Structure formats: C-alpha cells, structure tokens
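Note that one protein chain of the assembly has been removed; the remaining protein chains are unaltered in position.
Moving on, here comes chain A:
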Amino acid sequence: MHLRERLQHPAAWWLWGLGLATAASRTTNPVLLLLVIGVCALVVTERRDPAIPNPLPAFLVLGAGIIVFRLVMTAILGNGIHGDTVLFTLPTLPLPEWASGVRIGGPVTLESLLFALYDALRLAAILACVGAANALASPRRLLRYLPVTLYDVGTAVVVGLTFAPQLLADARTVRAARSLRGRDGRGIRETARLAVPVLETAFERSLGLAASMESRGYGRAVHTSPRGRRFASALALIGLLGVLGGLYGLLDSSVGGALGLPLLALGVLLATASLAVGARRDGRTGHRRERWEWTETLTVATGALAATVLVIASVQAWPGIVPAQSAQPPPVPLPAALAVLVAGAPAFFTPIPRGARR
C-alpha cells in the first residue's frame, strides 16, 4: 500500500492564477500576454489535476474566438483608432444622415486591427489564467476549504461552474440526436429547437444533484439560529462586494487607486468579520485536508511577484507596457517578462499530482 500522494493546496493554485491574471490585465504588450498564456499552458501540462477533464483547451478556444470576433468586428465597424497604414478597403454601406457616427465597411487600417488584437489578447490571457486555475485544482476541491459562511454561496457558484461545460456536452448529444431525425441544419430555427431539450437535460441534472446533496446532509444547520446565519451571510456578501469593488478600482487604471484602496480595506474588514461570526457555527470537519507547506507559499509568491511587477510597471508607465499600434514589434520590458516567466516555476517545484506519473 503506497501513501497518498501529496496534492498542492487548491487555494495556492487559485491565488497563483489570480496573480497572473492581475498581471495580464495591466498590459497589452502581445509578447508579455503570449508569455502569460505560455506559462499557463506549461504549468497545466506539468501539474494538472488528473481527476477532472482538462478545461484549459476550452478556455483557450474561447479566447481565440474572442480575438477573431474582435478583429472581424473592427474590420467591419472600425474602432475609432485612426491610422495611416491602410491594409485593404471594404465596400462601404451608405447609411442615412442620422447614423453619421457609425460606419460600415470602408478602409481597414493596420493600427486599428492591432489595437483590437492587443486588447482581445489581454482578455484571452486572463481567460487562460482562469482556465489554468480550473485545471490545476478543480473548483470542487477549492470548495472544501471555503469558510462555512461562504459555503452556501460557493456551492451555487461551483454548481454553476460545472453547469456550463456540461451544457456544451449536452448540446453535442442533442445535436447528434437531431441528426438521427434527418436534421443537420444550422439555421436559427434549428438552434432554437435545440435549446429546449438541452436546457431540459441540464435542468434535470442540476435537480438531481441538488436532491442528492440535500439527502446527503448538505447545509445542515448545526446549533445555530436563522438570524445569526443570515447576519453572517449578509456580512459576507457585503464584504465580498467591497473586496470586488476595491479590486476593480485598483485594477482599472481609469478610476485610479484613490477609491480602490479604502473600498478594498473596508471589504476585507467586513469579510473577516463575517468569517469570525460564521466560524462559530462551522459544523463541518475535514478528511485528509491538503497541508500548506513551502511549495504553496512559493507558488503564491511567484503569482504575486508577476502581479506586483506589472502593476508597478503600468503605474510608472514603463515603455512597452501599453505598446503603440505600429508595424514594428513593441519593445519588451525585460523585468516584466522575467516576472511572468518566474510564475512558470511552480511547474517544476510543486508536488506531482497522483495519477500523473507515466
């Protein structure tokens, strides 16, 4: 009998992913963004959780879809970026006087396309970070560590998270079944007829899961009054909103740090208070919880390093962080690139997940 292999703590992977996503959100430098995506792919290849199907490819495909969509829309509608390098000209659709602000067709410039590409690439990189966190530690595993106050909300989120990929699988099954009736069209009517059975199947599965969790004792109130529970949940929700608002303020450079920091501090305070209230009624216990060791700390540190360097870079406006839209490849700030690369190190020093040995 061999010992149970050690798995990295899921919170460490999610914090790492969050750090990397923060880093990606602060730059539109395509080289840095591609590095972020590369780091995600590398770490996932080396250390992904073998218990779940790998969700990263789906997130990457989604990112690619966003990029293509942005480029096509920019080519047709333009995006207000004026450039000199005209690549090709689309036939213009004449519009009435009142719609003068909108154009359809016309010259497509390299600059506007590059702007769209960089911006969409940033979103794709953030998605890759979320996908990587999902692949490295399944959200269900993370749920086990969620404080009891957030447990109810967390479960809803997790069921939601597993709902979406399941919906895709269902859609595929239903489409296959449609073709058995001689229908393989892709028209709007056809899609509309798919929607009902797909949603029905997904809905029934969710109900099944809910019934199973109910009959397995999920959400048992352990010696507590409903009032206390509601109080703690309300505190937690407000705190969470505060944290999110504060983070948004910090991340979105147009708002500036002035509003962000106090909001974040208030949110953290409220959230902590709710955890303290909630902890008194934590009836759950843990079975073989993953321990927090030096690899976890180091993993979070590498993610945090990338985030910190990129935030400083964008605040101090290093050259190349927000590159100009020109045909020349943008300069790559070396410290930023290094910081992103260091975030790839967990692919090597973290414990190898069970079942991954070949």
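FYI, a residue touches a chain if its C-beta (ideal position, glycine included) is under 8 Å from a C-beta of that chain, and two chains touch if they have at least 3 such contacts; residues count from 1.
The rule is simple: contacts and distances are computed from a predicted model.
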{"item": "Candidate names \"Gluconokinase\", \"Cobalt ABC transporter ATP-binding protein\", \"Dehydrogenase, beta subunit family protein\" or \"Sulfurtransferase complex subunit TusB\"; UniProt protein name, chain not shown", "value": "\"Cobalt ABC transporter ATP-binding protein\""}
{"item": "Full-complex contact with the absent chain, from A:213, A:244 or A:315", "value": "A:213"}
{"item": "Candidates A:92, A:173, A:191 or A:326 - the one touching the absent chain", "value": "A:173"}
{"item": "Touching residues (missing chain, whole complex) on chain A", "value": "4-5, 49-53, 138, 140-141, 144, 173-174, 176-177, 179-184, 193, 196-197, 200-201, 205, 208-220, 222, 283-288, 354-355"}
